[in-house]
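First, the structure itself, so that you have it in front of you.
Left out: one protein chain. Kept in place: all the others.
Take a look at subunit A:
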Amino acid sequence: MAAESLIEIRDVTKTYGQGETAVHALRGVSLRVEAGEYIAVMGSSGSGKSTLMNILGCLDVPTRGEYWLDGSDVARLSEDQQALVRGRKIGFIFQSFNLIPRTTALANVELPLTYAHLRRGERRKRANRALELVGLADRTGHRPNELSGGQQQRVAIARALATGPRILLADEPTGNLDAHSTDEVLGMFDDLHADGRTIIVITHEHDVAARARRLVQVSDGRIVADEVTR
């Protein structure tokens, strides 16, 4: 490889099922992402954008093709090493927040730090700082069902940031939020980008995509457009 990118996928395909009922979610996608980029991936539903994000987040494996993350071949990593990559290098933000129910905001944010084997005191300090960063310092003891959608997504962002990952993967992060909360979340993304984090946002909303610096458009399992917008 020449200049080493943070993320590089080459000719990745993903097929679900076999034979005539096979669904081709990705039909050969190549993409490079440099550290510090803010990318929006757009496409209609069923275009394969979520499959792409799952593969980038090491939640799913490609049927064919290569995936290099921060210089290492993901296909060669063991299950535990992949768990380590998910825990240390990637922060996930989901459309449905995916907080652990019946567990306080603080405990939710602490969770990835627990899996990263941090000490109790350090965990608490970092989780509190992350919650402070998203403006929820006064909601640390609340459980997910006691928080509004926007607040839940902010907890999820705090959780994604807690381990200090280089990459933030957001799958329709504003899909379940009202306009005000959407603004708040996107404002946070701007700040994080300014801090130098790599952000990949999957969305089908143009105003969300407009905040990114680069727009990748996916249709029918292929990248149909890739341009720097700002």
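Some notes on this structure:
Rule of thumb we're sticking to: contacts are C-beta pairs under 8 Å (C-beta built on N, C-alpha and C of every residue); 3 or more make two chains touch, one makes a residue touch a chain; residues count from 1.
The rule we apply is simple: contacts and distances are computed from a predicted model.
Of "Molybdopterin synthase sulfur carrier subunit", "Acyl-CoA dehydrogenase", "Fumarate hydratase" or "FtsX-like permease family protein", only "FtsX-like permease family protein" is the UniProt protein name of the chain excluded from the display. Looking at A:G43, A:G87 or A:G150, the residue that reaches the missing chain in the full complex is A:G87. Listed residues A:L59, A:A75, A:A137 or A:A210: the one in touch with the omitted chain is A:L59. Considering the full assembly, A:T114 is the residue among A:S30, A:S44, A:S72 or A:T114 that touches the omitted chain. On the side of subunit A, touch with the chain left out of the figure occurs at residues 54, 57-60, 79-80, 83-84, 86-88, 92, 94, 98-103, 111-112, 114-117, 120, 159, 163.
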